[in-house]
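Left out: one protein chain. Kept in place: all the others.
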Amino acid sequence: MVISKAIRDQIEAENANYPRARGGLLAALHRVQREYGAITPEHATALAPIFDMTAVEVLAVVSFYDMLSSQPAGRHQVRVCTNLSCSLAGAREFLREIENHLGITRGETSADGRITLGHEACLGACANAPMMRVDDRYYEDLDTESARQVLDALD
Amino acid sequence: MATAAGVACEAEIVRITVDGLEYRLHAGPSLLAALDQIGVLMGEVDIPHYCWHAKLSSDGSCRLCQVEIDGQTGLQTACNTPVRDGMIVHTRSEAVVRARQTVLEFLMLNHPLDCPVCDQAGECKLQDYAWRYGAPNSRSREPRRKLEKRIDLGPGVVLDRERCILCRRCVRFCREIPRTGELAVFGRGDRSVIGLFPGVQLDNAYSMNVVDLCPVGALTSRDFRCKARAWQLESVEGVCGGCARGCNIWLDVAKGEVQRYRPRRNDAVNDTWMCDAGRLSYAEIARSDRLDKAWIRNQESVLEPVSVASAISEAARMLAGLVAEKGAGVIAGIASPHATNEDLFAFKRLLDEIGTENSGLAVPHGEADELLICAEKAANATGARAIGFEDARSLLERIRGGGVDGIVILGHDILTAGYLDDETLLGKIDSVILIDTHQSSLMRVAQVVLPARHLAEKAGTLTNCDRRVQRVRPALAADSELLTEGEIVHRLALALGLNGFEAGYDLPRVSRSLAAAVPPFAGITIESLPSDGAQLVSDGGEKGAVR
Partner (left out) sequence: MQKAPHVTDYLTRHCADDEYGCLRGFEAQGGYRAAHTALREMTPQKILDEVRQAGLQGRGGAGFCAGLKWSFMPAPEQQPSYLVCNADESEPGSFKDRLLLERAPHQLLEGILLAARAIGAQKSFIYIRGEYAEAARVMQRAVDEAHAKGYLGDDVMGSGFSHDVVVVRGAGSYICGEETALLESLEGKRGHPRVKPPFPAQRGAFDRPSTVNNVETLCHVPHIIGRGAAWFRSTGTEKSPGTTLFGVSGHVVRPGLFELPLGTPLDEIIFEHAGGVADGRKVKGVIPGGLSMPILPAGELDVAMANEFLQEKGSALGTGGIIVMDDRTCMVRTACVISEFYRAESCGQCGPCREGTAWINDIVTRVERGTGTAEDLELLVDICDGMEGQTICAFADAAAWPVRALLKHFYADFERHVREGVCSFSGSFQL
């Protein structure tokens, strides 16, 4: 099974919160991505009947949201906010230094598959720039040194 | 029209003013839909639109259909503004004109300038609207977006992503009409593209309708690719002969050949759609197995080509001989559900005047669906039944019993499932006279073979599964050796010296006789038939075609 029984059960339990199962789709996509690293066409095919949708619709939804991906990426998602407030606080220079440190540019995944680096729209940490999001965690008030430490500690 | 029905729903009728002209229309639907219902949209009332389509859910995203409405600030999209009584609409105000120009400029920004090689050129709404409403020159200096120029979506349809303006008509079509939902928009913002699920094709029975729907040249027909330019085509109104639905079509003609079929809107029959099989059936017109000359079996039992006139004389000679020798009861006729009402009426009269009751109708059957496709794979089985032809199976029994010595066969549908597996049985009949558009194995047992015109080459009417009588017109000029089934049997009747057949074959006269002689056709004549057809008057005692 492309989606395990356990995950499927969790998805179905979550869906019960909504007047229509499809309300639980984003939660399910988050879950599948966390578990399998991406929402592949095979996952979409498995999910579609649960939500009374077509598989192509599932992938179209995935393609709309920045946090979802149909392609496997690095183990950790690192995103630096480069919106205006952060840019004013040097986030773009900061991002460049991170790129140098990791030896990749935004949009790329490190050769060891550890990190996919990206930049992102405002993350709601404007007063604490530069900042970055590593998976589900925020790191704020960073400088290059403290950012390096966080990144180097990732498995 | 002040019909009884019109009066009954008087309450829902509202009056609105568009550019100073008053219209009475139904309240409720959007302004575009209401104007479309009374047939003035894009005629008298000019509101250009891309995403809205009369037969799809509304979308409201292209922003082209904006109009000014008195009492409302800003412009409103006509495709989702409900009609209200007393509404005063302006479609030519300065603000509207400016809004259209800007919207068009936006949509043209990234559109490749490849009209010279685009199949849509000449019928492209972008080209058309840009010319009619647009700003003269794009002010953009930015490079145009580069995207995939040729994606084979499926067997029938090719996508050029650079040309797509993301109106989503194709997406809505797949979801709402065939309900197969193959297409979707992927990505977001200016990275949005139309696409399919990996490994899946746009391959449903109606897939090619997206080609007609697409307002630009983003979706094109693989079949039509590079065949002709739109302005070289002459479009003739017709009806598809593929099944009993009788979808209304345009036959697009260039260089003396039908280049394609396209659906023609008829809300009582096919809305704006047709199936892919029907669409591609135009190819049968010029197929290499078309019958283009008459044949007579000679002394050596070999078919040899002759003129149509001699073939008809020979057929008349055979039939007359049999009648004289054994009586009219040994003569039989098999009608074709592909022939027109007029052809069939002439044929029925031939048999009646000869004095035989041996007749039958063979209808090929196939898959049907919920949308348009009917099980009866011919356009006029209902008409044939209304005219009095009954299923051929009992006739075949009589033939098996040896009671038939001469037979006139229209078409070769008798060779389809449920009737005959092959021509062997008919080989036992002395005189087989075959009148057909295409070659078939029936020729092996025929003494006389007469070529007939295809639907695309003649005028007449057809009766669809819902008992709607619809007109076809000749899209192609046929050469003088190619006659309609009606005219052939008429000449045969004259050669036989039968009663009531006047010298020249005159289609309107045949049509009037049909209307006079066959009750369901009362009042329906080819000359009075509206372009969207008319219903047969009553049930006439026979059953309609099975869907």
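The letters A and B name the chains in turn, as written, and every chain counts its residues from 1.
By definition in this document, a contact is a pair of C-beta atoms (placed from the backbone, for glycine too) under 8 Å apart; a residue touches a chain by one contact, two chains touch by 3 or more.
Not measured: the values here are computed from a predicted model.
Peer 1: For the chain that's been dropped from view, list the shown partners it touches.
Peer 2: A, B
Peer 1: Touching the absent chain in the whole complex: find that residue among B:191, B:287 or B:400.
Peer 2: Checking the options B:191, B:287 or B:400, the one contacting the hidden chain is B:191.
Peer 1: So which of A:92, A:114 or A:148 would be touching the chain we can't see?
Peer 2: With A:92, A:114 or A:148 as choices, the missing chain is touched by A:92.
Peer 1: Out of B:32, B:75 or B:536, which residue would touch the omitted chain in the full complex?
Peer 2: B:75
Peer 1: For review purposes, identify every residue of chain B that touches the missing chain, sorted by number.
Peer 2: Within chain B, the residues touching the omitted chain are 50, 58-64, 66, 74-75, 77, 80, 99, 102-103, 105-107, 109-110, 139-142, 165-166, 168, 185, 187-192.
Peer 1: What residues on chain A make contact with the chain left out of this view?
Peer 2: Per the touch rule, chain A residues meeting the hidden chain are 17-20, 22-27, 29-30, 51, 53, 60-61, 64-68, 82-85, 87-90, 92-93, 96, 120-129, 133, 136-138.
As a working rule, only the chains that are shown with their structure count from here on.
Peer 1: How many angstrom lie between the CA centroids of chain A and chain B, rounded to a whole number?
Peer 2: A distance of 52 Å separates the two centres.
Peer 1: In the complex, go through chain B and note every residue touching chain A.
Peer 2: 181-188, 195-200
Peer 1: Considering only the defined contacts, which chain A positions touch chain B in the complex?
Peer 2: Listed in rising order, the residues are 41, 44, 54-57, 59-60, 63-64.
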